[in-house]
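Worksheet: the structure to be examined is printed underneath.
Of the protein chains in this complex, one is absent; all others appear in place.
Up next, chain A:
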Amino acid sequence: MANQCSTMPTALTECLSIEMAASEPWAPDAVLYTPYITEQILLADSAQCVAVQAFLRMCNLEYTVEQRANAENMSPSGRVPLLRCGKFVISEFDPIVAFVTKKGVVLNSLDSKQQADMQAFISLVHNILGNAELYLSWLDGETFETVTAPRYGSFQPWPLGGVLTWLRRRKMAARLQALQWADKSLDAVYAEVDTCCRALSERLGRETYFFGSQPTPLDALVYGHLYTIITTPLQDTRLASIVNGYSNLVRLTNHVDAEYFKGIEIIG
């Protein structure tokens, strides 16, 4: 049954995989597939990859990273990063966190109200920071031409690279249209990012992590997005300067960096 499931990529079987995960321990040869970091990966995907790596390190789980040009196509949901653990193939941050949690690996035992809070803030980060990154990469003309278009189709021969980039842009535009982000102006997007960062900063306060002295998946996700935003050089630096304006968020990013990625070059 498990073998059949791993060859049938749908969201339903991802759910089944997560359910069956409880019975098997973490495979030490687990692999995380990501696109090529220096040449190919884009803002939103990079944030997700770094977030997943931070989470796995926080859980003290062994994994290796393999960079593949077609990581996106390998994934059952079309999104990266992709985790292969034993017989299971899981993609994206939320399902990977659920998968690991089912195996009994708990970072910080939260009560049900704190879990609800955490889920709400994770949705906030996905909705605002995630969509803002997609908007900048695909709908902002300047960033698209200087960063996205050269990177996305770089591993395909011409003209396939151009065609794939064009198709992907249409798909992303449709998704942002469905989420009512396509009609926003760039200033409105930056305002939303600022509001999100303010809410996160308020929630974090002076604590080390969002829920006390132990990290949670929310800390990993916020780290992933903020690290990517701070370290990715774009033509328009407004995004990075908004994030840098919140000192406690920058402090959190530096702390996670030092604690879990000491001296290691982060893949992302």
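Side notes on the structure shown:
Everything below uses one rule, namely that a residue touches a chain if its C-beta (ideal position, glycine included) is under 8 Å from a C-beta of that chain, and two chains touch if they have at least 3 such contacts; residues count from 1.
As a convention for this text, contacts and distances are computed from a predicted model.
The complex appears with one chain absent; UniProt names that chain "Metaxin-1" among the candidates "Trafficking protein particle complex subunit", "Metaxin-1", "Epoxide hydrolase" or "Nucleolar complex associated 4 homolog". For the chain left out of this panel, the touching residue among A:Gln67, A:Thr101, A:Asn127 or A:Asn248 is A:Asn127.
Residue-wise, the contact with the chain that is not shown comes from A:Gly78, picked out of A:Pro28, A:Gly78, A:Gly104 or A:Gly162.
Residues of chain A in contact with the chain left out of this view: 9-12, 15, 76-78, 112-113, 115-117, 119-121, 123-124, 126-128, 171, 174-175, 177-179, 195-196, 198-200, 202-203, 205.
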